[in-house]
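Read the structure below first, then the notes.
All protein chains but one are shown at their positions in the complex.
Labels A, B and C are assigned to the chains in the order they are written; within every chain, residues are numbered from 1.
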Amino acid sequence: MKRTDIPKILDGTHPTAGRGVALAHQALIFASGLAISIETVPNLPEWTNHGLRVFELTVLVVFVLEYLTRLICAPRPVRYALSFWGVVDLLACLPLLVFVAPELAAVRMLRLMRLAALLKLLHTNRAMLRLETALHQIRGELAVFAFLAMIILYIAAVGIYIFEHGAQPEAFSSIPMSLWWAVVSFTTVGYGDIYPITPEGRIFTTVLLFIGLGVIAVPTALITSALIHSDVVSRVEHDVEEDLR
Amino acid sequence: MKRTDIPKILDGTHPTAGRGVALAHQALIFASGLAISIETVPNLPEWTNHGLRVFELTVLVVFVLEYLTRLICAPRPVRYALSFWGVVDLLACLPLLVFVAPELAAVRMLRLMRLAALLKLLHTNRAMLRLETALHQIRGELAVFAFLAMIILYIAAVGIYIFEHGAQPEAFSSIPMSLWWAVVSFTTVGYGDIYPITPEGRIFTTVLLFIGLGVIAVPTALITSALIHSDVVSRVEHDVEEDLR
Amino acid sequence: MKRTDIPKILDGTHPTAGRGVALAHQALIFASGLAISIETVPNLPEWTNHGLRVFELTVLVVFVLEYLTRLICAPRPVRYALSFWGVVDLLACLPLLVFVAPELAAVRMLRLMRLAALLKLLHTNRAMLRLETALHQIRGELAVFAFLAMIILYIAAVGIYIFEHGAQPEAFSSIPMSLWWAVVSFTTVGYGDIYPITPEGRIFTTVLLFIGLGVIAVPTALITSALIHSDVVSRVEHDVEEDLR
Partner (left out) sequence: MKRTDIPKILDGTHPTAGRGVALAHQALIFASGLAISIETVPNLPEWTNHGLRVFELTVLVVFVLEYLTRLICAPRPVRYALSFWGVVDLLACLPLLVFVAPELAAVRMLRLMRLAALLKLLHTNRAMLRLETALHQIRGELAVFAFLAMIILYIAAVGIYIFEHGAQPEAFSSIPMSLWWAVVSFTTVGYGDIYPITPEGRIFTTVLLFIGLGVIAVPTALITSALIHSDVVSRVEHDVEEDLR
């Protein structure tokens, strides 16, 4: 085994070595993300906090060792250190500083940088490629849709501000506040923190929601038609390849 | 009529005998599920409780008789007893123990196991097969989508925790709690139990909800394109079959 | 003009006479529906109530005259009187009784029966036919989907009842109450009247909502694929017709 094989084994892209090391590595990143979540839960029992602390230290030591290994094994160490993944790997080691200087608690979040490594998994995925191709094809339409959606949201916010500000000066206190209402309503989330109460505000909302339903239908329609289009294209290409054999 | 015909009659798959017994059997399972729901309603009049009790006992006796019949009539009784449906049928009889030992109230829920039998109905359904074929075809894309959705949910939870924990330490008390908010918001359910109140939290939510709308559009698009694809394939196969005649 | 032409003029299906009478007739039905809504608003000024009363009486007189006209002009009056539309037209006249016996206030709702007449408009609509054809074609799949959705709702209701009844005996008081929660959550309406608060209830909800998103995507996908299918079929038929000329 050559020195430069080690990063490939860590990434699971080595041709002959198994994917065991890579899977263990990914599982550790997952577990690390989970541990960060759980740490924030208030009033955990002491032993859990202690265990999470120990696990955090272990993970960080592994990350440091991995960073050093990758640095040593890289064909060009400096190039790796300055590359995107090199910076991500280094930043993910920084939370070790918290154990030296506890006042730097916010630095611990940097461990999450590691989660970016999970995105490497999707790079070579065939299904992901198909989605990417479809989305790339309709980027123009999606941009127009986003622009239209923003205009509609702005009009909705200004309109509801005019209709509701008098009746609810607290809830619809300003146009940015009304924009928050517009976002929550158009995405059909509807938390219920602010909603119109005047008849004219409600009629305005009704009209806009019906337009909004149509607008929300557009991205689904665009993605579907792009996927079907890419289906047809890939099938035709497949047929042509077969014919040429 | 042979002994081994009886289970087929109960399942409604017997070639000559009618489906009457099977339909009555399914209706009983439905009624049993309904009775379990109604039992949990508090402050029912005494006669309703009494009636439900009697009905429960009747259903259980029928289930026991059915289990015994199936055991006796099975070509290989031991094999049936250890099969998936054999275990389901047996478990569905266990609630009878409640009438002997009332402290085992939780066992009554086991009667719900019977509902699984209703799923047998869908096995041979042509429309179900079409859906299954379509879903099977895009399982890779759906898995990638689920993975992506999980990553986005995690990022949303960490982000909103950073933005809102200071302003609402009760509502956004931890990252798992923020994950609950992320799930409720991304699925556009929006109960309104927790929502961001800081401007930065709201801007973050707005950006994420727009990405979320796109993400939610993807499974619909995938299922649609798979259904259309399977339509085309099945029609072509149909044509080829006709040509060969 | 013959006697039997009058109902056709009222319906707007007369070949030579204009559609003016029919449009005025439909506008009156619309206005009548609107008036019934407005009447229910509490604390209306006296003149509005009076005006609505007069309008109601006018509309009813028109409905009675229309009914009599149709009865007289029908080729077979008895057959019309016993037909579906004959009964609807008669029921819509009954609210006149309220002016004689004011204690029969509930009868006024019968005037809404007239709204059914608006559905006549859709009968011959080409776009409606296309939708109907598409929906008819996938009725099997839609039925299977409805069945599956019901099973999932039932499982969701039983599960959340088990997880949340202890923590919220008021909100999740029974399985039928939990079913209401399941309906509100799965349709992503999310009023916020009841929602899970225990960690296990929330994890259960998360898993179910993700399945739910997929389930909700299915009818959209089915309708889309049916519309596209009917598009292709009608275009092919159109081409064949053109070739035959």
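Definition applied: contacts are C-beta pairs under 8 Å (C-beta built on N, C-alpha and C of every residue); 3 or more make two chains touch, one makes a residue touch a chain.
Remember, it's a predicted structure, so these values are computed and weren't measured experimentally.
> Among C:64, C:148, C:203 or C:227, which residue is in touch with the absent chain?
If we include the chain that is not displayed, C:227 is the one touching it.
> Among B:159, B:190 or B:219, single out the residue that touches the unshown chain.
B:190
> Using the document's contact rule, name the residues of chain A that touch the chain not shown here.
Residues 140-141, 143-145, 147-148, 151, 154-155, 157-158, 161-162, 165, 173-177, 179, 185, 188-192, 195, 197, 199, 202, 205-206, 209-210, 212-214, 217-218, 220-222, 224-225, 228-229 of chain A touch the chain that is not shown.
> Please output the residues of chain B touching the missing chain, sorted low to high.
188-192, 220, 224
> For chain C, enumerate the residues touching the unshown chain of the complex.
Residues of chain C in contact with the hidden chain: 33, 36-38, 40-42, 109, 112, 115, 118-119, 121-122, 125-128, 130-131, 134, 142, 146, 149, 176, 179-180, 183-184, 187-193, 216, 219-220, 223-224, 226-228, 231.
Criterion: only the chains that are shown with their structure count from here on.
> By CA centroids, point me to the most central chain in this structure.
So the chain sitting closest to the middle is B.
> Interface check for copies chain B and chain C. Shared numbers divided by all numbers used: above half gives same, below half gives different; which is it?
Copies use mostly different positions to touch.
> Could you find the chain whose CA centre sits the greatest distance from that of chain A?
C
> Where the centres are mean C-alpha positions, what is the separation of chain A from chain C, in Å?
The computed centroid separation for chain A versus chain C comes out at 41 Å.
> So the centre of each chain is just the mean of its C-alpha atoms; given that, what is the distance between chain B and chain C in Å?
Here chain B and chain C have centroids separated by 29 Å.
> Could you say which residues in chain A touch two or more other chains, in rising order?
Correct list: 188-192, 220, 224.
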